[in-house]
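Removed from the display is one protein chain of the complex; every other protein chain stays in position.
All chains are identified by letter, namely A and B, in their written order; residue positions are counted from 1 within each chain.
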Amino acid sequence: MDDKERVQITADMDELTRRDLLRRAGLGAIVLVYGGAGVKNAVAGVPKFRHKELAGTLKIMQWSHFVPSYDKWFDNEYIKAWGEKNDTEVTVDHVNLAELPTRAASEVAAQSGHDLFQFLSPPSAYEDQVVAMNDIVQEVTRKIGKMGKVGLKSTYNPRTKKFYGFPDNYVPDPVHYRRDLWGEVGAGAPNSWEAVRQAAPKLKALGRPVGIGMSQELDSNMAMLALMQCYGGYIQNADQRVVINSKGTRQALSAMRDIYKRGMTTEVFAWTAASNNNAYIAGRLSLALNAISIARVLEGPPWVTTPQRTDLMQNTWIAPIPRGPAQRLGLEHVMGIYVIWKFSKNKQAAKRFLVDMQTRYGPHFTNSGFYNFPAWPGGVKGGFKTIRRAAAKDRFKPLGKYTILTTIAEKYTANVGHPGYSNAAIDEVFNKFLIPQMFAEVAQDKMTPDEAVRAAEREIKSIFAKWRRRKKL
Amino acid sequence: MLEERRFLAAVLIGPAVIFIAVLVGGPLLLAIYLSLTDATAGSLHGDFVGLRNFTEAWDSPIFRRALRNTILFTVVSQAIVLLVAGTLAHALAKPFRGRWFLRFLILLPWAAPIALGTIGFLWIFDSLFSVVNWTLVHDVLPGPLEFKPYKAVNWVFARPVLPDWLEIKPIDPVAPPQWLGQSTLAMAAIIFVHSWRIIPFATVIFLAGLSSIPAEVDDAAKVDGATGLKKFWYVTLPLQLPIATVALLFGIVFTATDMTVVYILTHGGPFNSTHMLTSWAFDTGINSAALGQGAAISLYLLPVLVLVAVLMLRFARRVEVS
Partner (left out) sequence: MAGLRRDVVAWLIVGPFAIVLAFPFYWMLVTALKTDADLYNVESIPYKFSSGSPTTNNFEFLFRDTEYGRWLVNTAIIGIAVVAITLVLAVPAGYALARLSGGVGQMLGIGIFLTYLVPPTLLFLPLSRVVSEIGLQDRLLALIVVYPSFTVPFSTWLLMGFFKTIPRELEDAALIDGASRLGALARVVFPISLPGILTVVIFSFSLVVNEFVYAITFISTSSHRTISAGVPTELIRGDVFFWGALMAAALIPSIPLALLYNLFLDRFIAGFTGGAFR
């Protein structure tokens, strides 16, 4: 890397684009950049990024993003730039998605840890441990418009009127399907659950079953809850009362049992969050419900280091959740929500960080490969219109598939707990995989839909009662 | 003064006891306190609710299943461990060619950090890429002769009449068994991993016991004409009993209090049927943030283990050869 390039890099620091990042993939390059900048500055005398004593510190805890380059960009460029501008030393630690609750609990127990903590699901149970975000929510709304519904229902407690978290982003949950195979069996697209039910046996006969998980993992949780919703079944209603014992739920259970028996294999009970990805990418599944990690992996670099699977990629289409008799409505796959612990020593800087990040969300959207949709559509200037245009420009075939993703994010994504607000009871039902359990028991003929619903209802009601007693609902 | 027996004893034992009291006793008391409150989300305070956490935990069918599983997994896996480790130790006691290499292989499971070893098994039992399944349904003989192991397995399990709840179905080459997706198979997998990692540990302890049998006893047995099986039954076994008890005890403790294997392998699935008390307590207390209740579930373990421990220690002491 010569001096000319170094100057160019330093100048470009304020406007980071995916292109720059990709050319400089790898921590080694990042080190060179800073080393190079240091050398150049020593010669030129005007320090732009010289390490000086920064007035404050800000510690962030975040998940390990599925897109490694997002983390590299965030850790090494974004927070450093923000830190310099705001006279704060920002550090970030990453942890696996599954480990977040453990870390959160231990930081609360220890009453020390990070200032900003990112959850990937509504942290309703932590309401008493965190600072209210009402002020910055208002500030951001003033600046860029209204918050999206998903964000609102995931971070607000209508009972205490407190925003216990700051919604940063959400990830829509589309359907990936093999257009070629669906065409082969004359089925078209998985437009409705009924269509899926019809096509599944034919696809299974081809050796390419449908893949919707009923395991103890995140994808199954989302898929089963979304399926239930499409049939009009909900865990709670808008008043946070348990309504799972309904016709809609029973219908969904029967439908899923049918789809499983005729169109899926036993593997769907043994899945980890990665299994449906692997199965789809290995060419085995004809349909999978998953965030766009599948599509991106098929595309290969720059998002992942494995080579492109061109054939598979070109035959993979994205679609919204199939329509059920009640509606077409899916859920967010994960929801990035930041909290500020009450024990944080730098709440001001933390709040500033969140506001600045959300009001200029563009780079985050692009650097995450469209994984992170802003909780405020206005976070990207121009809202969904701009987002749609940016998504449409994606160069990987089939062209335009990410436009559908935008529609899903805009119209077909609800919060976990819909039609009510997310709360600690819903969170517990979710974390104990009670919904996939219900579906799995029916699909494996261990219980009838009726028995399964009653059993689930009993358990869920006791959970709701427990949290109501704690005055969290 | 250092000669004063009791004072010396206090000085020598003191540091260890203080250390344990602070780092285990204190937190334990706090955990007991938490189980009697409605603490949530990692907070170390809560409102007192008496024994409600314990009764509420008991009401959940998943909890009762977890309790049953804890006992089942522990008993079965440790029975396997005792048999295998006892056999191995006996075979490894006297030197033979290649013993060092075989011992190395046997020690490997204990050497692997449990979280990493279990992730290895997650891959071995993977729903799509399981090497076990591949080996079962593919032709394993090179050349023109063909042999697919699943056929042999199906033949073996077709003979006896097996009870329904075992869920043994013939292996279908198109949809091979889901080791982590079917209840009984998942339980078998978990038991297998638990045994797998404790066997080296127990073997080493047994080896220690075997080699500590003084030579005089050995010679005496020979003089008395006790060899082979007779020697094993009347001499080796009784002398091994105290050490076997120790091995069993620690095996039970390490298995019953372990969360890692279940959590990584199945996370309690399929449909919450393979939870152990530890993993269920974790899901409740940490992932669902119902801390007080999680503590209560964990504490259900305590009386059972205490009982087992005290019984076995009494037994071991009585059997000890002076």
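Here is the rule we use: a contact is a pair of C-beta atoms (placed from the backbone, for glycine too) under 8 Å apart; a residue touches a chain by one contact, two chains touch by 3 or more.
These figures come from a predicted structure and were not determined experimentally.
Asker: One chain is left out of this view; which of B:207, B:248, B:265 or B:290 touches it in the full complex?
Answerer: Touches the omitted chain: B:207.
Asker: Among B:51, B:131, B:152 or B:237, choose the residue that contacts the chain missing from this document, as touch is defined above.
Answerer: Looking across B:51, B:131, B:152 or B:237, the contact with the absent chain belongs to B:131.
Asker: Looking at B:36, B:92 or B:244, which makes contact with the chain not pictured?
Answerer: Considering the complete complex, B:92 is the one touching the chain left out.
Asker: Write down which of A:102, A:314, A:348 or A:386 is the residue touching the left-out chain.
Answerer: Here the residue in touch with the unshown chain is A:102.
Asker: With respect to the chain omitted from the figure, which of A:133, A:297 or A:331 is a touching residue?
Answerer: A:297
Asker: Contact with the hidden chain only, please: which subunit A residues?
Answerer: Looking at subunit A, the ones touching the missing chain are residues 26-27, 61, 63-66, 68, 93-99, 102-103, 105-107, 109-114, 218-219, 272-274, 277-278, 281-284, 290-291, 293, 297, 304, 306-307.
Asker: Touching residues of subunit B against the unshown chain: what are they?
Answerer: On the subunit B side, contact with the omitted chain comes from 2-3, 5-6, 8-9, 11-13, 15-17, 19-20, 23-28, 30-31, 34, 42, 44, 84, 87-88, 91-92, 94, 96-100, 102-117, 119-121, 123-124, 128-129, 131, 134, 138, 196, 199-200, 204, 207-208, 211-212, 214-216, 246, 250, 253, 257-260, 264, 278, 281-282, 291, 295, 298-299, 301-302, 305-306, 309-310, 313.
The definition used in the following text is that only the chains that are shown with their structure count from here on.
Asker: Would you kindly tell me how far, in whole Å, the mean C-alpha position of subunit B lies from that of subunit A?
Answerer: Comparing mean C-alpha positions, subunit B is 37 Å from subunit A.
Asker: Going by the contact rule at the top, pick out the subunit B residues touching subunit A in the complex.
Answerer: Within the complex, subunit B contacts subunit A at residues 38, 40-44, 56, 59-62, 122, 125-129, 174-175, 177-182, 186, 266-272, 283-291, 293.
Asker: Which subunit A residues qualify as touching subunit B in the complex?
Answerer: 101-102, 104-109, 125-126, 128-129, 207, 214-217, 265-272, 275, 278-279, 282, 284, 424, 427-428, 431-434, 436-438, 440-441, 444, 446, 455, 459, 462, 466, 469-470, 472
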